[in-house]
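Apart from one protein chain that is not included, each protein chain of the complex appears where it belongs.
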Amino acid sequence: MTLLLDLILGLAVVGVAVWTLAVRENFPAVIGFVAYGLLLALVWVRLGAVDVALTEAALGAGATGVILLFAVVRLRGGRAEIDAATPGPRQRLAAGILCGVVGLALAVAVLSLPDPAPSQAAAVARHLPELGVANPITGVLMAYRGLDTLLEAVVLVFAVLAIWSMAPDRRWGAVPGPVFPVQSNGPLSLLARLLPPIGIVVGIYIAWVGADAPGGKFQGGTILAAMGILAWVAGLWRLPPVASRGLRWAVVAGPLAFIGVGLLGFVFADGFLSYPPAIAKPLILLIEAAMTLSVAAALVLMVAGPPEGRRA
Amino acid sequence: MTLLAHLLLLATILAPLGLLATAVTAQGRLRLPALLVYAPLPGLAAALIAGPAPPLVIYADWLRLSLDLDAPGALLLGVAALLWSAAGAYASAYLPGATRFAGWWLLTLAGSLGVFIAGDLVTFYFAFALVSLAAYGLVVQDATRRARRAGAIYLALAVLGEVFLLFAFALLAVSIPGQSLAIADAVAALPNSLVRNETILLLLLGFGLKAGLVPLHVWLPLAHPAAPMPASAVLSGAIIKAGIIGLIRFLPFEGGIAGWGLALGVLGFLTAFYGVALGITQRNPKTILAYSSVSQMGVVMAALGFGLAAGDAATPLDAARYASHHVLAKGALFLGVGVALATGARRAAWIMAPVLLLVLSFGGLPLTGGALAKEATKAQLGAGVLGWLSALSAAGTTMLMLHFADRLRAGLAETPEASAPPGLILPFAVMTAGALLLPWWLYPAAVKFWPALWPVLLGALGFLALRNWGGRLPRWPEGDVLIFAERAAARVAPPLAERASRIEATLRAWPSAGLALLVLALLLGLAMAVAA
Amino acid sequence: MSTLLTLFSGIAIAAGVVFFLAGTVALLRFPDPLSRLHALTKADSLGLGLIVLGLLPWAGGWFAALKLILVWLLVLLAGATATQLIAERLRGEDPPP
Amino acid sequence: MEATPGGFLLVLILVAPVTGLLIGFAQGGRAAERIALWAAPLGVTMAMVLLAGVLHAQAPIVAFVGGWAPPLGLALRADGLAAAMLMTTAVIIAAITLFARADYTTLPGAPEARAPLAFWCFLLALWAALNAAFLGGDLFNLFVALEMLTFGALALACLDGRATQFKAELRYLLFALIGSVFYLLGTALLYGAYGTLDILLLSRTARSDAPTIVAASLMTVGLLGKMALFPLHLWLPAAHAGAPPAASALLSGLVVKASYVLLLRLWFWVMPAALLLAVAPILALLGAAAILFGSLVALRQARLKLLVAYSTVAQIGYLFLMFPLVAGSAAEVAERAWTGGALQAISHAFAKAAMFLAAGVIARGMGHDRIAGLHGAARVAPLSVLAFGLAGLSLMGIPPSGGFTAKWLLLQSALYAGQWWWALVIVAGGLLTGGYVFRVLSAAMRAPSPDFMPAAPVDARQERVALGLAIISVVLGLLPLAAFGLVLIGR
Partner (left out) sequence: MIYGLVASALVALGLYGLVTQPALLRKVLAFNLLGGGVFLLFGVVAARGGDPVPQALVITGIVVAFAATALALVLVLRLFQITGAATIAEDETRR
């Protein structure tokens, strides 16, 4: 029975993907992509990776969907240029065949993976209690592969600065992204007033619960960011200008906290990013909180894009 | 004694470079042209007394740089230093203010003398590169369009020569068993190295290009006339000998590669007669001299070739003797051309007499340096057919040189009373005396009268014939073969480069790049699947 | 007792699914966008309510049940707002950007 | 597999630029500049200490992040090659910091501007990414470092905000993303097959089965795409030519080398020898094609910066000639080829950085970078033309330069290994390089038209920096061969 379910789900995902590529108009393609993201989240649940399902739904489908929608709205026309640049049927056929063969090779490789799948699950489980954290994925993210997470947080900060640096010089210092008119009434302002409080509670809860159950800083951060974007779109909350020091410290707080605690590891424990066993959990939670704040701030700024308004 | 010898060897290269260093300060730069005459003196001294000293080894740990002087090297170093010094004095008078020219001059001088005393591969390559590349500065000194074209062609072929040599030296370094890079070990290891033929071919190409072997001589008739007078003198006199010393040092004369010797000999004679054939069609005296250099170098290489074929160990010294005479005589002639162009008809006799004597000595007139030079290569080129060939080439050379004298007389200054400044005449006089007398001191030998004389007479007869019916000879452009090569290249090169950039442009279109990526992935996958 | 419970949730979920089907059919069949929109939101929110109702007994403990209801309420809120916005957009009033 | 003493130094080298970036970004333009100025000498000293440590220990310095051993945790490994590349990176970035002070400085009172803040932050970020790429011991960790490198390079190149540059950078980003996706696919397969992503552990257990082959081909092509080896070079010329001088020097000199080091890690550590033997000729063929096509197209370029960019495409080819020479031959020849390849990477980094900086100064001084119109450049920016010439010498491989020693080593190992055709390619490449360098120099040396006026004053300090880098690239040739034994440690 479950095989049938997996089959249907798999076919649905591939079907939506094909439809997203095939459809001519951009807008339906983006809608298709959001659907694809959500179906993929379902697949992750089927694969037993709830953490990743949360991330995929929040980031992969939600946030990416939002920025794609923003882009679709602004990117009009250019149809003639696109048609001119479309490769000829022969090239498309060749590309199709080659991509097919690559996919096939991939499938063969996956199918011929060794049967007793080599896994780190046991090792992670054995070392987990030292960290005082129950969720293995958070353990891996925060401790065992801490450097990956640190570098990735820095990539987020870096992406924000890269996006800001795309703005024309005269716009520097202004408010990031377009400024939406304040909506005194109407459904959007209702939603923008009602949902954020609940959203913030849920976001913080998910970030908090990440230590022991599926959840974590990225998922929590994304939800907080979503609430921020909702309020910003409804015009209720004006983003602080690019030059404001508070905003920048918010974006930078997470990775800096991570490095700070990591360096402390030299003093108390036996190396960078290692936690003294006694106070491992509070330290991890401290870092998680700072990271959630940073991730939320970074995501809002990334969705907002480079400063376009007048100087604040 | 050996310490003094070593110091002199070092000074031979470092003196010119040191002098160049003084050019950093402004007034140092002004005095530079005047000091050109002194730069080669340490080289001259080294040639005289450093002969028997053991090789000087520097920086011994991983790279053995060594300077060494054997008999042929000393001989050539001495005469070259003399020519450089005379030409230097000539240049100070001829181009007083040219500081940049003096800079290039000193660089080329350091390289030219360094080539004779280099004892290992790296120093030799460094000196050879220095003399080849720095001479470009001398060629383009006049900054006319013709000079720049000649310079560009010279540089292109010089770099090509460098590349051949780099390749050959890499092969040699590979075949030397130990870590050492000394030339002696390289030559010893050459006959039985597994890449023997390729190495020798590359050596011949590299040094042949420098010395003007037939197909590779094309830059010579372009570069020498384009350079100012003193530069032409050293170009034709001393710098061309870098190729000869290269052949002397790197070819194993104890035998083992007879076939190559024969090939070199035949090519040498071919070059000799080709030089003469082209020379007589030229009008400009400097171009005739350039072709004469090609021809003379042909004779030297023929001697080297047949000596190599016969496995005669004395060949290097004999060839060096012949070449040293050429250094002196050709240098003197070039300086003479400069002096002649500046003197009027009335005073011409003072100049034409020594020029005529030099011209005849080229043909091997008895009692002159030329005869002694021909005598020196008797061992290699004396017997049977070779004897006839060398005699014929002597006749041809005489005819060519007389043609040169005739063209020179036509080119004298208009105003009869004009006379060249002493600064030009003195070096010319010194060089002429050197050309006629030095051989007697360096390699005295009894010269049988008649076998040396009849080629000269035959040559004179040929010249007379040339004077009357010369008009009908075809007017060949300078650098003959090169012109056709350039036209052919003009047809082939652009389409090739055009096609290459078109392919490259198509690859830069997005879909084709994506396809290339995928094809590459599959290619690698297949290659590995086949191997595993 | 448990069989009664499973029976009840089975019926509730089936009803929910029926409503979802009705909403989708309405989406495809109805002529003008406004009516389609109206039908869709009505059917889906009711359908979801029924499914949540059906799942309540299975949810592990009170806390999880509350969370399920919270989910339903949020979907209701979001659905209503979205429908309002699209409706305004369709009728051409001063639509938000 | 155990951590050696001195591991904290590796972490310090990695964390210092990251902390600098974060604080600089938060504190604003002027702070970022001051931090970068302080970070440059600090970085060079740290790299020197690491170099000394590796040389002294004659073995790689290993550090476990967080104290967890590799199958579970991440390892940072500084072997000879990594130490040499770190040293090169530190010196070049210090030089670029000096060079860029004239362009991107914010005066004490002045309000913060976009370009200076962005430049200094991206410089520190690129530095951190390069250090992470050279030191990384885990394939996924290297992926994150590569991504950071790609974003940094992209942002730096777009600093001028010109439209053509946005198009060029988009082509770069999308192609680099395809590359990183391929790399990720390979990583997933390797993890599936072996349960770990640590390079040393993989090198012990690698087999020649289907997943490894597919992973190897995907990862190799991904890295070739990010390195712009010949058939996949569509983004490099436009991206590197259009970038500001300081950025293009960094891009062409160092960023390309990070993917190269990864490729070396992949093929000479992780993959079994049988696969290497199968793939090495193909890679070398691509390298040869890169040298010939790149140089031919460079010869025909009308603009100076595009010529230098195509020269990068050509010079990258040399790096790949090393593969068949190290793979198929005796130990002694393999070591010589390996040293040659590493030295070519290092000397090209210095030479290309000097060339781009010099080209930038010349272009600013003359107002344009059309090669035909470069008459009198030698008078406007004499030191830059000299730097360009010296760097050209090193690229051509004329005796005293680092390029010469690298090409000499590759030449000899090609002949020792009996594969003389690679030697032919090296020599042909040298000739073609000579062609386009001579073309630029002869145009620059020619006397200007009488009514010639330089477009903008040239900053003498910037010229000296370019000349300094060119001299280092030449002096590299004079270092005794024993110094390059460093690159062999931990091979």
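Read from first to last, the chains carry the letters A, B, C and D; within each, the first residue is number 1.
By definition in this document, a residue touches a chain if its C-beta (ideal position, glycine included) is under 8 Å from a C-beta of that chain, and two chains touch if they have at least 3 such contacts.
Not measured: the values here are computed from a predicted model.
**Q** Among the chains you can see, which ones touch the chain that has been omitted?
**A** A, B, D
**Q** I'm checking contacts with the chain that's been left out. Which of A:A35, A:V102 or A:V242 qualifies?
**A** Of the candidates A:A35, A:V102 or A:V242, A:V102 is in touch with the missing chain.
**Q** From the listed residues A:A35, A:L59, A:L131 or A:V252, report the one that touches the chain absent from this view.
**A** A:L59
**Q** Counting contacts across the full complex, list the positions on chain D that touch the omitted chain.
**A** Given the touch definition above, chain D has residues 72, 140, 144, 147, 151, 154, 158, 163, 166-167, 169-171, 173-174, 177-178, 181, 184-185, 187-189, 191-192, 195, 237-238, 302, 306 touching the missing chain.
**Q** For chain B, which residues touch the unseen chain?
**A** The missing chain touches chain B at positions 505, 508-511, 514-515, 518.
**Q** Footprint of the hidden chain on chain A, which residues?
**A** 3, 6-7, 10, 13-14, 17-18, 20-21, 26, 29-30, 33, 36-37, 40, 43-44, 46-49, 51-52, 55-56, 59-60, 63-64, 67-68, 70-72, 74-75, 77-78, 81-87, 91-92, 95-96, 99-100, 102-104, 106-107, 110-111, 113, 117-121, 124, 136-137, 139-141, 144-145, 148-149, 152, 155-156, 158-159, 162-163, 166, 216, 218, 295, 299, 302-303, 305-306
What we mean here is this: only the chains that are shown with their structure count from here on.
**Q** So how far apart, in whole Å, are chain C and chain D when each is placed at the average of its C-alpha atoms?
**A** Inter-chain centre distance comes to 57 Å.
**Q** How big is the gap, in whole Å, between where the Cα atoms of chain A centre and where those of chain D centre?
**A** That pair's centroid distance is 31 Å.
**Q** Using Cα averages as centroids, what's the distance between chain A and chain C in whole Å?
**A** Each chain's C-alpha centroid was found; their separation is 27 Å.
**Q** Using the touch rule from the top of the page, what residues of chain B touch 2 or more other chains?
**A** 510, 514, 521-522, 525
**Q** Which of the chains touch, listed as pairs?
**A** Touching chain pairs, listed by label, are A-B, A-C, A-D, B-D.
**Q** Inside the complex, what are the residues of chain A that reach chain C?
**A** Spelled out, the residues of chain A in touch with chain C are 178, 180-181, 183, 186-188, 190-191, 194-195, 198.
**Q** Report the residues of chain C in contact with chain A in the complex, numbered from low to high.
**A** 70, 74, 77-78, 80-81, 84-85, 88, 96-97
**Q** State the interface residues of chain D toward chain A in the complex, per the touch definition above.
**A** 3, 7-8, 11, 15, 18-19, 21-23, 25-28, 63-68, 71-74, 111-115, 117-118, 121-122, 125, 128, 132, 138, 140-141, 144-145, 147-148, 151-152, 154-155, 158-159, 161, 166, 185, 189, 192-196, 209-211, 213-215, 218
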